[in-house]
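Every protein chain but one is kept in place in this view of the complex.
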Amino acid sequence: MEDPSSANPLGEPADESGLSRRKFLVLGTATAAAVASSFAARRLPAETPVAPLAAPTTETPWMAKLSLRVNGATHALELDTRTTLLDALREHLRLTGSKKGCDHGQCGACTVMVNGERINSCLTLALMHQGDEITTIEGLGTPQKMHPMQAAFVKCDGFQCGYCTPGQICSAVATLREIKAGIPSHVTEDLSAPAKLTTLELRERMSGNICRCGAYSNIVEAITEAAGAKDQA
Amino acid sequence: MKFDVPATTNPIDQLKVVGKSPDRIDGKLKTTGTAPYAYERHDVAPNQAYGYLLGSAIAKGTVTRIDVDKAKAAPGVVTIVSTLDVPKLPLGMRNIAQLFGGAEVMHYHQAIALVVAETFEQARSAASLIRVEYSRAPGKFDLAAEAPSAPLTGPAAPGGGDASRINRVGDFDGAFAAAAVKLDAQYTTPDQSHMMMEPHASIAAWEGDKLTVWTSNQMINWAKQDLAKTLGLPPENVRIISPYIGGGFGGKLFLRADVVAAALGAKAAKRPVKVALPRPMIPNNTTHRPATIQRIRIGADADGRITAIAHESTSGNLPQGRPETAPSQTKLLYAGANRLTALRLAVLDLPEGNAMRAPGEAPGLMALEIAMDEMAEKLGLDPIEFRVRNDTQVDPEKPERPFSQRQLIECLRQGAERFGWSQRNPKPAQTRDGDWLVGIGVAAGFRNNVLMKSAARVRLGKDGGVTVETDMTDIGTGSYTIIAQTAAEVMGVPLEKVTVSLGDSSFPTSSGSGGQWGANNSTAGVYAACMKLREMIAQKLGLDPANLEFADGAVRAGERRVSLAEAAGEAGLSAEDGIEYGELGKKYQQSTFAGHFVEVAVHSFTGETRIRRMLAVCAAGRILNPKTARSQVIGAMTMGAGAALTEELAVDKRQGFFVNHDLAGYEVPVHADIPHQEVIFLDEADPISSPMKAKGVGELGICGVGAAIANAIHHATGVRVRDYPITVDKVLNGLPELV
Partner (left out) sequence: MKPFTYERAKSPAEAAAAATRQPTAKFIAGGTNLLDLMKLQIETPTHLIDVNGLGFDKIETTPEGGLRIGALVRNTALAADARVRRDYAVLTRAIVAGASGQLRNKATTAGNLLQRTRCPYFYDTAQPCNKRQPGSGCGAIGGYSRQLAVIGVSDACIATYPGDMAVAMRVLDATVETVKADGTKRSIPIADFHRLPGTTPHVETVLAPGELITAVVLPKPLGGKHYYRKVRDRASYAFALVSVAAVIQPDGTGHVAVGGIAHKPWRVEAAEKELPKGAKAVAAKLLAGAKPTEDNAFKLKLVERTLGAVLAAAKKA
């Protein structure tokens, strides 16, 4: 295995503040200048094995302090800058409803809503979501108080193993909003007309959520059912 | 409970709960993100560290040196276990490729090092600092090149020589030569990947010399036995916990590298370690469905009666690997006095080939059922009529063995009726819808019913609630729900009063999930345990067990009615039993059948195929829960659509690896590929199969559907493609010329 860093030697990044890497990168709505001036000392987690800490290398992580608003609650976090939103949710906030199926934006199991829009949480950094309203499957509903989309998935058996299911449901909720907002899709015939809620449209718009169990036919029924329930409400 | 005579009327036949379609009892958890999968168990084994696996960059050879110094010095790294730190570990009973340990590399992306670090980001980054030196050995990676010299694998007759490894009934060669109408064609299916949505993942924690693993595995007891063997532990020191499994399809039947690496990593780190296979590593690190090259010969008389049928298949695998048994259904599906089946197996240095949803039948029927369509065409017969003429109610190789139930013809006839088959123009390439060429196709579906012993423990609590414990798994199949239905039916309690705990090796050993054997066997085991519990209740209450009625949460004997809560008493009652099978499986051939119907449209310019309609009519014994059973069937039909149209692990024949090893490169069906799917279950109960009178159904849906799609494409375009997947490039040349 070739080490990419040796092929393309990485120098120590320029650091205007002159502070070492063993520092926090503190993020806020601040400008870059404010970021640079608000470095604070890096604290090692208490359980870190005691080993002489080598001089900072290109491998030394940069830590960032940030706060995330998830399902209406604000969480203060100290994260490696490399932490994706998905890993922040699953590993740090222990909201494991959002799933890691591929970690590369190829399956949709990690779909969450950010400010009402669905995204792949595996392909975005946690530190880029300060101030955003993040909604995960846990925020849509609970076993005791299910969201109509969740209830429709149960009723229509729109899942089997359950692993893609939270992503499918988040995507489905956002899809209905996208149709309502008139956003066109690949199968929208008339770009000048409002988007329609048809099974063809649902299938195309849900295609970023792979279900290997093959519950697609039932998922589309569930979404149709939930959409109908909503319209009547 | 020994099951060795056909079932008579029993408590399941009440069908108050069994046979109904309640929502899945685990549905609320799965749809709210609260069902915990293996990698998500923050609630167990505190202080978990993150493991990240490195895979071999070569397909065959040896690892000569692994330099972990830089990686070890990387921040947050707790420990590194390299394959050179560990001796070659004993193989599990069911493993072919080495999972970890030793210098030998048997396939690409074989796990060769595990980095354990405080965070996932640190572990992943440090893994890239490991320098590995290899000594490459030449390997064989091209099935087509190896096929001509691939040896036969069947059992040789004593003194019969190599030719006796061919399975023959009657005189195939003579009958085929004499047949009025003949087909001799080759079909190929590619390597395929399970691509279940949840990557293989495990958390391992040691307590002294006892190991607990939270993992994602279909067969708990196999995993326990094989992990113990691999690590040299007594099996009782190993506990496997796997209550939720994000899909398996055969890919999680066996012990895999994540489990072994997590266990070794946890030992070295002296703390719990969790490991998930990165998606791009899965196709080459784990198992796959092997590619096949199949030759089918069918001879028939002028009336369309098969006189000779031969199905030979060649596949490849690592040394000690098994062949893909593609001809298996051909031994049983159609009549014909003169028969031949044979398997050839080439040694290939690709990753391990092993079971994927309906091994054998899935690729076998993809070939056989095109061949049947081609024969029907040659004979000028309707493809359904051709199949009807060649139906058999007995095992054609052993006519003394009848099928326990066989309603293939009824499946095809009902399907034809429902699908509008009579409207079909027998001539291909006649129907147009704008730029699209439209066709319909049919194929028979066939999959055997496998009997496996299966045990469970059932407890009656002081509240009258029933708890079932078994190491059975629910991989999306609906096991939780049908087991609850079974217990509710036998114990006479509402479904809500049943709690089901699965996937823990501390529970009685079940059939596990695989080969569509899970539903029938595991519920039969639960039935046995419940019947034992009924006896205990009768005994405790001093009642005659023969004349009891369990209903509405109470047991009744004549005028006497005792609530189950009262019967349980403060201490509760617990019974453990299982189902074991006698000779019925030998006396009768137990199989499941389907008629698959598909309508496709093929774009007349571009050759894109889009499926418009799909119908499966299934005869698979008693359907325990039509809702979850239907889901199994549509899911398998979807996977079959992928197999027919897009799925192929592309082999780099120089480097020896599957190139498109992620979910972007390996294209499984998406929503837009799948239309509304219809499933009909014939009303059937098979008293030969088990007290449940059920059979498997989870794989039947993939068996035959690919060929139905291929046949529909032929009907739409007149282009006969015998090489899966049927992508645009294979259809283009047969489409109408551009004007």
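In this document, chain identifiers A and B correspond to the written order of the chains, with residue numbering beginning at 1 in each.
Keep in mind that, in the parts below, a contact is a pair of C-beta atoms (placed from the backbone, for glycine too) under 8 Å apart; a residue touches a chain by one contact, two chains touch by 3 or more.
Quantities reported herein were computed from a predicted structural model and do not represent experimental measurements.
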### Hidden-chain contact residue, picked from the options B:57, B:260 or B:555
B:57
### Query
Any idea which of A:70, A:119, A:149 or A:164 touches the chain not displayed?
A:119
### Message
Need a quick check: the contact residues on subunit A for the chain that isn't drawn.
### Response
1-2, 4-5, 7-8, 10-11, 13-15, 21, 25, 27, 30-32, 35-36, 58-62, 64, 80-82, 84, 103-105, 108, 111, 117-120, 123-125, 127-128, 171, 174-175, 178, 181-186, 188, 191-192, 203-210
## Note on the structure
subunit B positions in touch with the non-displayed chain are 55, 57, 121, 124-125, 128, 280, 435, 603, 605-608, 610, 645-646, 650-652, 654-655, 659-662, 664-665, 667, 669-673, 725, 727-729, 732-733, 735, 738-739
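As a convention for this text, only the chains that are shown with their structure count from here on.
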### Query
Any idea how many Å lie between the Cα centroids of subunit A and subunit B?
31
### Query
Which subunit A residues qualify as touching subunit B in the complex?
1, 3-5, 45, 47-49, 53-54, 57, 59-61, 80, 82-83, 87, 90-91, 94-104, 106-107, 109, 136-138, 140-143, 146, 150-151, 153-155, 157, 159-166, 169, 187, 199, 202-204, 206-220
### Query
Contact residues on subunit B for subunit A in the complex?
23-24, 26-37, 39-40, 42, 47, 54, 57, 70, 73-76, 78, 118-122, 125-126, 128-132, 194-199, 244-249, 276, 278-280, 475-478, 627-628, 630-632, 634-639, 662-664, 668-677
